[in-house]
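The complex appears here minus one protein chain, its other protein chains still in place.
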Amino acid sequence: MDSAVHRLETVSLRKEYPGTLALDDVSVSFTGGKIHALIGKNGAGKSTLVKLLAGAIQPTRGSILVNGEEVRLRSPRDALRRGIITVHQELSLVPELSVAENVLLGRLPRKPWLGVSIIDWRTVFDRAKDILTNLGIDIDVRLKAGRLGVAQQQVVEIAKAMSYNPSVLILDEPTSALAQHETERLFELLRTLAARGVVLLYITHRLQELQRIADTVTVLRNGSLVGVVDIAEASTARIVQMMFGEILQRTKPAGLVAREEPFMEVRKLSKRNAFRNIHFTVRRGEILGIAGLLGSGRTELLRALFGADPPDEGEILIEGTAVRPSSPMEMKRLGVALTPENRKEQGLVLPLSTRLNVCLSSLDRITTGGFLTRARERAVVEKSIRDLDIAVANAEAPVASLSGGNQQKVVVGKWLNIEPRLVLFDEPTRGIDLQAKQQMFQIIWDMSARGIGSIVVSSELEELLDVCHRILIMRQGEIVGEVRPSDISLDQLFAACMEEQA
Amino acid sequence: MIASPKLRSLLSEGILEIILVLFCIFLSFSAPGFLTAGNLLNVLRNVSMQGVIAFGMTMVIISGEIDLSVGSAVAFAGCLTAFITQTLAGDTFGLPLHVAIPIAICATLTVGFFVGTFTGIMRTKFQVPSFITTLALMTGLSGAAELITNGFPLTPFPSWYNFIGGGYLFGIPFPALIFLLVFATLQFLMNYTSFGRSVYAVGGNAEAARLSGIDVNRVKRLVLGTTALLAALSGIMQSSEIMSGTATTAKGWELDIIAAVIIGGTSLMGGVGRIWGTMIGVVFLGVIMNGMTLLNVSEYWQHVVRGALILVAVLLNLLQKGKSQR
Amino acid sequence: MIASPKLRSLLSEGILEIILVLFCIFLSFSAPGFLTAGNLLNVLRNVSMQGVIAFGMTMVIISGEIDLSVGSAVAFAGCLTAFITQTLAGDTFGLPLHVAIPIAICATLTVGFFVGTFTGIMRTKFQVPSFITTLALMTGLSGAAELITNGFPLTPFPSWYNFIGGGYLFGIPFPALIFLLVFATLQFLMNYTSFGRSVYAVGGNAEAARLSGIDVNRVKRLVLGTTALLAALSGIMQSSEIMSGTATTAKGWELDIIAAVIIGGTSLMGGVGRIWGTMIGVVFLGVIMNGMTLLNVSEYWQHVVRGALILVAVLLNLLQKGKSQR
Partner (left out) sequence: TKKDEQAKKRIAGIMFQEDQFFRLVLFGMRDAANKYGVELLEANSAGKPDKEVQLINTYIANRVDAIVISPLSAKASVSALTRARESGITIVTYNTTIEGDVPVSYVESDQVDLGASTGRAARAYVEKKLGGKAKVAVIAVQSQVPEQSAMRVGGFKSEITKLPGVKIVAEQDAWLAEQAVKKVGDILTANRDVNIVWAANEGGTVGAVMAVKNAGKAGRVVVFGTDNSEQLANFLLDDDQVLQAVTGQSPFEIGSMALEAAVKVLNGEPVEKKVSLPGVLMTREKPEEVRQFKDRLKELSK
């Protein structure tokens, strides 16, 4: 009975925000048994559609049909009850509760006790453990969810969704923080579900994934449906055309080489439970990639370099002078910037406007003696919005109202404003579209040409190959190798990250 | 390697308990009559009225809300019980007291629950912060208490009514028993029911809770309703203890109660807290008060000492917690 | 299509102002003497002492903290000023009053600032929530005020001292001028300096602010220090108004002040708020109070009416905001 084929449709579905038409009368139909990719540039309205289907927001007008029957989803409860399960783009775990409780939130197993029904804690942990193990995930279910990294949180959310036994499963950029290995595992599971007749809706900005996973591709642009194509007809060029119209493909300029002088030298840096004995040098203008699997310690390393979490031992030299990075403030003064991986928790001040967020790191650039000048501020904000093509209806509205990808651009953009000398990028392209990615790369290259170096951490290895001068390979907290993009293929790099320790 | 983190975690989990015990040991030696069964039961009785509310407040704070109206609610509930009793037993209705009083109690508890639900509805329907609604209720209820009593204590109660707030059962003060009962109930509720877990989820991340299908609004309403109900209960106990409905009573309780909750380790940010911790916080404040009275500390020094002790307790607790996390 | 959202946003941004104006119009017709220059200046004078603190409190709340000690700090500052004056002008030192008083004022302001900084350090160094530190200070400072005055009002002040809290400059009450000056300063600080920006960022997301290279700890210390300084200033104004240092004064101000801040649209969650909004909130509460006195509303009804009006103002504000967002 579980293998009945389901169907999900929308009819003239519309969502307006003040000043923004997020979704413009979209009528589309998704059938079960297939994996439907939903794509579009940042701010196209994908997440808006997802939230409407999940009952998280209410449409301005239009209707949703499940198996031909019109449904009104007044709250996420309604959607869940109908088997519509969603993994949202923004992580939504309760940080203070255990992983197990998060997985089973809202449906904790109970047992009778003295005539009342009480929570069966043993079953809670056992069942959660089972769910995670079945998906090949090894996470201590008693850990607080807040202690997990972004990738692990994303995995937990996916596991949670899977365990509902959904008839419609919607995944809003589930792989944005996942590396290849986890992504493969996820694809297998999706195919199993599809075979059971589940409607699968899959959002991604990684176009190379489409061929491997999607059956159909639905493209949104500016809130309207551009079209639905079968994967067989969907060449990357065609999809890009549908998403953006014309787009400029950029590649690393041929003559881009790093300078000779070292900028930052890292010696024997260690931090308990995170990384050991890290040793490397970044030269001025050099673009250094760090490749590694989920949990290999890259985020911790970048945070240590930036002074956000000071390392236990080792030293860092900047232009030959030893520094003890004790606070981000100090590193900022030395010209080091960090764009964190978790935009909501670490990157943005959500209640504040885009304008204020963009200027947050560069307050001293827009002030004289501590006093602000609106004119200088405006110039900075306008430049950022232009350079990164941030889609924002109103720079005064809270940054929370931006689409996920545009928020990410703000996180990166605010650091480019300080005219840094070395930028540490932690998953900078998480959730941003192809075009914006290209723009960001261009900025990294331009900076390099001016002698500004970068350290780029990305789980998308091909990105590292495209962008970097040099790539360090990190495994279980140690640097185990160093390669040049020209000397290695994607598969080889992936294998190098995976390789078991001897 | 196994024992050490365990010990450390015991120390960090139990640091408040340890502080409390050390403080009690200190008092046993320095304060005459502290370590007698009579006095300890007396401490329990003294904390019971604020205590029953503190457990509710713990839920409220965990759920990410606050209730500033509890003090006024206590006064109002006491006055309302007295007022209803007086009215029903008065000439117009002429009910006997043993009928009038139970009716008055039930009515007061019901009104209490609805006052809290009102705060909840303002919060969930109209996004009025509970801080504001309960601040308004704080002055509103105290005005209402003054209006129904006309400013003078109402004393319609027969002497047996004193049992609720002043009586003994099995040698234990009856209000202390109520206090322990409320503690056990909420301890159970928060740890073994899905409602309790929803409270944590709602306070920890309301949006995540909502997306997981939890009825966030209902949880908030119930939590606020329950706490106001407990404040009404406390008001009834209080009116029985002082045998009158008095409008000026329980002023400033809200801050004492919130202090007890926070001393017990509950975070004002929501999502984090334990009923047991509140128990420790309540007893801690009760012991400070009792100890200073026994030691005959002068009123002015009492203020200073009380402030310092609250700070030291929270500080030690945090220092120990911080250390164990490193 | 262009005008309509503008109008709507004006209505939603200005709804509190509109409520206030409507309320004033109502009073002009119903309350004798409300709409006279004398009375309006009187309102301004009445709100000025709580008002100067409210602007500081706005910063504190925007930065994600709270200060419950301001009421006690006012009493303490008044007593300290009187105490220092008395000591310096007394037999031992024998300084003339026009020397002793300025010294006393400077010393009191300095002490005030350091008390706030202490809260800040407890917060940033030891993670003690400001709620707890300031709650401890609330009782601690009031004890300290009682100790230095020994419970008696101190009255060492010469009649010219009355100018600060009771005098007039250009026909405007001097305390009202201080109030307006503090308003203008903080309004500028919060909107046109990088410090102000940092306050918003720290309150909206402290971790993101830290990772943006903002000195979160310094911001919190400064904000708390400034507010305690303003409380000390208010205490001095107060001591001048009543011409004595009295330990029992300013009880419960903290809640009035926080209410004014929240009515003005500042969010207790931090990151959101305006100094101008607080100005409206402060004046709103002042007008309610003044109006009810003029209408000779009885004390008990005043409590009820005040609660209801606070609730209605916040509710209308939120409803209007909510509508414009949909």
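A, B and C are the chain letters, set down in written order, and residue numbers restart from 1 in every chain.
Rule of thumb we're sticking to: a contact is a pair of C-beta atoms (placed from the backbone, for glycine too) under 8 Å apart; a residue touches a chain by one contact, two chains touch by 3 or more.
For clarity, every value in this text was computed on a predicted model and none was experimentally measured.
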Query = Out of all the chains shown, which come into contact with the hidden one?
reply = B, C
Request  = From the listed residues B:18, B:242 or B:269, report the one that touches the chain absent from this view.
outcome  = B:242
Query = Looking at B:87, B:162, B:191 or B:217, which makes contact with the chain not pictured?
reply = B:162
Inquiry  = Need a quick check: the contact residues on chain C for the chain that isn't drawn.
reply    = 31-34, 36, 38-39, 42, 45-46, 49, 146, 150-153, 155, 162, 166, 173, 238, 241-244, 246-251, 289-290, 293-294, 296, 298-300
Request  = Extract the touching residues of chain B with respect to the undisplayed chain.
outcome  = 32-33, 36, 38-39, 41-42, 45-46, 49, 146, 151-153, 155, 162, 166, 238, 241-244, 246-253, 289-290, 293-294, 296, 298-300
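Basically, only the chains that are shown with their structure count from here on.
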Intercentroid distance (Cα basis), chain B paired with chain A, Å = 44
Ask   = Using mean CA coordinates as chain centres, what's the chain B-chain C distance in Å?
value = 29
Remark   = chain B touches at least 2 other chains through residues none
Request  = Give every residue of chain B touching chain C within the complex, in rising order.
outcome  = 68, 122, 126-129, 131-133, 135-144, 146-147, 151, 252, 255, 258-259, 262-263, 267-268, 299-308, 310-311, 314-315, 318-319, 322
Ask   = Touching chain A in the complex: which residues of chain C?
value = 5, 191-195, 197-198, 200-201, 204-205, 207-215, 267, 269, 271-272, 324-326
Key: chain A residues touching chain C - in the complex, by the definition given at the top   = 18-19, 306, 308, 327-329, 331-333, 338, 340, 345-352, 356, 359-361, 363-364, 366-367, 370-372, 414
